[in-house]
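One structure is given below, represented as structure tokens, and several questions about it will come after.
A single protein chain has been omitted from the complex, and every remaining protein chain is retained in its original position.
Chains here go by letter, A, B and C, matching the order in which they are written, and residues are numbered from 1 within each.
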Amino acid sequence: MRRQLSITTAPINETVLLGQRSLSSDMGAVVYFLGVVRGTEQNSIITGLHYEAFQSMAEHQFEQIFQEMEKRWPIESVRLIHRLGMLKVNEPSLWVEVVAPHRGEAFAACQFLIDEMKRVVPIWKKTLKPGEGRVPRVPEA
Amino acid sequence: MRRQLSITTAPINETVLLGQRSLSSDMGAVVYFLGVVRGTEQNSIITGLHYEAFQSMAEHQFEQIFQEMEKRWPIESVRLIHRLGMLKVNEPSLWVEVVAPHRGEAFAACQFLIDEMKRVVPIWKKTLKPGEGRVPRVPEA
Amino acid sequence: MTIKVHFYSYFKDLTGCAEVWETIPGGFAIADLHQRLMARFPRLGPMQKSTLIAVGVEYQPRDYVIREGDEISLFPPVQGG
Partner (left out) sequence: MTIKVHFYSYFKDLTGCAEVWETIPGGFAIADLHQRLMARFPRLGPMQKSTLIAVGVEYQPRDYVIREGDEISLFPPVQGG
């Protein structure tokens, strides 16, 4: 299983990523997930999100998830890009591509990857609210 | 729920489709599915597939699936393109996009749409094998 | 009455045509029409169990009674995607 991982402050360029796709003739299914910054967070209006990572651990944890995916499904390749830094509403924060022979395994593997990411990969977000330069990081008691 | 449906002999242009995406600020998840012609069909090498539709019924059946999706999930938009005619190996035959507030509903709705399509939408494929101009349409007994 | 019947996918090869007209009595159900067509086109016989039948753009059960102006379509299991 090929893997490509990027945890980066550079914007996600979907068109460039599509152009770099490689697919052998046995592959019949490609699933993409795009996570986008929403304009509300816990029912409050926000203007953006700031993402931070513990980079080396995040990369290691993603690699462990990739290894588990490889054991479970006959996936040809996985690519994942996670944005860091300040993102505006409507900007993509996460882009995932899974290439597999059939759709069942492509969907299952893509969802597994995102579920596991949300469980173990050390990335955090802070909300930016209207009128604030930066919100306090500490959640209210 | 906005919908866009195209059952067409024109090639699927993913870049153009991405450029036409519209996403309100409440939407946090976009799921894409791309179905691609594989180089084998029932363990035989093929060079391509020819897709045929009962067009008016296919459009009606898709519309019924869209209505069911709309009832079940808070989807903002669905777009689906299905190719017809002769497709080579590695060419996309199906492109689906589902935009929703969260990933759970986006994945569920996208999979529901494809599963239902495979159950009720009148589209058929014929395999084209190496050395053949066109394969016989009748399956072997 | 006389109704139009369409064939799709390899049913066109089995029957040698994309559409035919059938003259049927009043009260004829889809199941009756299917029997009539299998008699006329014997190669449809082996596909009996898996044949899908629509009236216009909707699937209909075997006991649906055909009405004047209905267009009936017969086809094998669908394979989109």
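By definition in this document, a contact is a pair of C-beta atoms (placed from the backbone, for glycine too) under 8 Å apart; a residue touches a chain by one contact, two chains touch by 3 or more.
Here the structure is a predicted model, which means the values were calculated and not measured.
**Student:** Where does the absent chain touch, in terms of which shown chains it meets?
**Tutor:** A
**Student:** Could you tell which one of A:Ile75, A:Val99 or A:Met117 touches the chain left off the display?
**Tutor:** A:Met117
**Student:** Which chain A residues would touch the chain omitted from the figure, given the whole complex?
**Tutor:** 35, 51-54, 56-61, 82, 93-94, 114, 117-126, 136-139, 141
Please note the rule applied: only the chains that are shown with their structure count from here on.
**Student:** From the C-alpha centre of chain A to that of chain B, how far is it in Å?
**Tutor:** Whole-Å distance between the two chain centres: 24.
**Student:** From the mean C-alpha coordinate of chain A to that of chain C, what's the distance rounded to whole Å?
**Tutor:** Measuring from centre to centre gives 49 Å for this pair.
**Student:** Chain B to chain C: how many Å between their CA centres?
**Tutor:** Here chain B and chain C have centroids separated by 26 Å.
**Student:** Going by the touch rule set out above, which residues of chain B reach two or more other chains?
**Tutor:** Residue numbers touching two or more other chains: 35, 114.
**Student:** Hunt down the residues of chain C that sit against at least two other chains at once, touch-wise.
**Tutor:** Expected reply: 81.
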